[in-house]
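After the structure tokens below, expect a handful of questions from me.
All protein chains but one are shown at their positions in the complex.
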Amino acid sequence: MNTANSALYQEIQHFYARQMRALDEGEVTAWAQTFEPDGVFDANGLPEPVRGREVIESSARKAWEQLAAEGIQRRHWIGMLDVEERADGTLLARHYALVLTSRRDGERAQPTSLSCTCDDVLVRDGDRLLVRYRTVRRDDLPNASAA
Amino acid sequence: MNTANSALYQEIQHFYARQMRALDEGEVTAWAQTFEPDGVFDANGLPEPVRGREVIESSARKAWEQLAAEGIQRRHWIGMLDVEERADGTLLARHYALVLTSRRDGERAQPTSLSCTCDDVLVRDGDRLLVRYRTVRRDDLPNASAA
Partner (left out) sequence: MNTANSALYQEIQHFYARQMRALDEGEVTAWAQTFEPDGVFDANGLPEPVRGREVIESSARKAWEQLAAEGIQRRHWIGMLDVEERADGTLLARHYALVLTSRRDGERAQPTSLSCTCDDVLVRDGDRLLVRYRTVRRDDLPNASAA
């Protein structure tokens, strides 16, 4: 593990901190801009992969507005990051994701939680990173790939 | 993202690991020493901001002693760290915080949890970092700033 790899690992941690906070706090356009124009969001909680930055943005905005209307604050935690630099110049960033859902109602209730994995193919675009293909797998749904 | 930034980001991660463990394990004086003498702890779960290292320490000690008397082990997890170096030389370290509260009673009950954000203004003091102003916002309370 050399210094270059160390800086890359840290850069990706920082990237996720900013990306997920944008989504959690309703900056949906800024969040969608972290995907490639033809990026894909593939989740086992969805009927089919969402293709293209514009559709990814509009889907996320609809979800955000519904949560906001219900007084729900969602937080995406990323952890256990594993980074692989691939021969084609892309990065495979695999991590765990924990989604915490709180209600801003003053009832001091605990957040509900959801455990997932997320595998991202990231590409460099100048001084920033973009998501080319995101694969989210919820741990509470049957694991098709293990079948 | 250069190597210097990478080292700073990591230094702040390490700072929080040590700071939060000190609080969680009852080293309240050591924890309070990570605030500036006139540091502020501003939380939306408190009636007003706590001002000054001495008052921060005495408030935390009272809370710790109550938890210890009840056999409660609290753990503060910090994640999704975003660091910004500001023009005035201070650092803005924004992160998510998850507070896990376990009972050491052998009943194998799950911890309760609480989701927050924390924005710290950090300053460098020789080879260490100090908190100048901490802003904690619980996600289960109404978001005044969004009103």
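Chains: A and B, in written order; residue numbering restarts at 1 for each.
Basically, contacts are C-beta pairs under 8 Å (C-beta built on N, C-alpha and C of every residue); 3 or more make two chains touch, one makes a residue touch a chain.
Since we're looking at a predicted model, the values are computed, not measured.
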Full-complex contact with the absent chain, from B:Ala43, B:Leu100 or B:Val123: B:Leu100
Sole contact to the chain not displayed, among A:Pro49, A:Gly79 or A:Gly106: A:Gly79
Touching the absent chain when the full complex is considered, from B:Ala60, B:Ile78, B:Ala93 or B:Leu130: B:Ile78
Interface with the unshown chain - residue positions in chain A: 1-3, 5-6, 9-10, 79-83, 94-96, 98, 112-115, 139-143
Positions on chain B where the hidden chain makes contact: 3, 6-7, 10-11, 13-14, 16-18, 20-21, 73, 75-79, 100, 102-111, 113, 127
